[in-house]
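Note that one protein chain is taken out, while the other chains of the complex remain in position.
Up next, chain A:
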Amino acid sequence: MSDLLASVPDQAPPRGGRGRFARFLAGKVGGGVVSLFLVAVLGFFLFRVIPGDPVRTMTRGAPVSEQQVQALRERFGLDQPLWKQFLDFLGDLLRGDLGTSYTYSRPVGELIVERIGPTVLLVGTATVLAVLLGLWMGSRAAWRHGGAFDKTATSVALTLWSVPTFWLGLIVLMAFGVGVGVIPGLFPVGGISSPDTPPGFLPQLLDVAHHLVLPALTMVAVIYAEYLMVMRSSLLEEMGEDYLTTARAKGLREDLVRRRHAVPNAMLPTVTLIFLRLGLVVGGAITVETVFSWPGLGLLTFEALRVPDLPLLQGIFIVLAGSVVVMNVLAELLYRVLDPRVRES
């Protein structure tokens, strides 16, 4: 119905609609590209602001001569003026080259690609579980808000949300990794897999799944609260709406009114949140990855920060910021698909 109404002012409805979408798409993608460029510029200068000579920092404590320090500086292009370094950086970036890590003496791109898999596995699993748990509990809590379930669910979620992740991780590690009292230590305390796993696909898969349990559990415990709260509040907003009364008047059971009518409408803010979080959540994995020695991007960031390894930090920053930009664009596109009203505005 809204489509009909919208197409009235347009002389050629189908073409105009498609043209508008193309314009919309171009606008969003163009905006994304500009953001990515700004990210690259910011990435470069941000890490040049950090005081200190990285080569000196990385060689302090190691027996190196002044000539060796100079050679290292030349190898990493640090003897060049800043503008020259920036131009080189941009040129390399366009070719997909993120530079060479100081500490690992390896291409940054390679290091990041190596670590992205474990991070996506951990963060992906945790996000999917947290979204499912959060949405389900959030909708239940809102539907009977003020009830016992609502009170317990929200207070537990908020408590976990406010607990320091590092601390929670350690508690989980000690309770389920080592075992306390009657709880046996069922899960490994760190890493993504054991070095002596038999080579077959199934044992390997099992081994990784076994290692995944504790870090994913910790992450879910911390992040599901956010989905719960957003779902709960947006469903609460829907609850007074007339269409629900209509649905009830049709004789639908409460359960179906909630699942078929209220929840889909309340989903929109949550979808945006999920996409925005997907971009950011990699950064949030730093603590969990550090506690459980999970060899992902978070851990790489942690190591890079300690040195600090400028090209590596820069590369990670660009990849993370870039993923936030991409996720944002995707969220806006998806929003358009999900909500007809957005198409019209």
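We adopt the following convention: a contact is a pair of C-beta atoms (placed from the backbone, for glycine too) under 8 Å apart; a residue touches a chain by one contact, two chains touch by 3 or more; residues count from 1.
The definition used in the following text is that contacts and distances are computed from a predicted model.
Novice: Determine which name in "Chemotaxis protein CheW", "Peptide/nickel transport system substrate-binding protein", "Putative inner-membrane translocator" or "Lactate racemase domain-containing protein" the UniProt entry assigns to the undisplayed chain of the complex.
Specialist: Going by its UniProt entry, the chain not pictured is "Peptide/nickel transport system substrate-binding protein".
Novice: Pick out which of A:90, A:116, A:156 or A:206 touches the chain that's been left out of the picture.
Specialist: A:206
Novice: Touching the absent chain in the whole complex: find that residue among A:23, A:84 or A:106.
Specialist: A:106
Novice: Touching residues of chain A against the unshown chain: what are they?
Specialist: 50-54, 56-57, 59-72, 75, 100, 103-106, 114-115, 170, 173-174, 177-179, 185-200, 202-203, 206-207, 209-210, 213, 252-253, 255-256, 289-293, 295, 299-300, 302-303, 306-308
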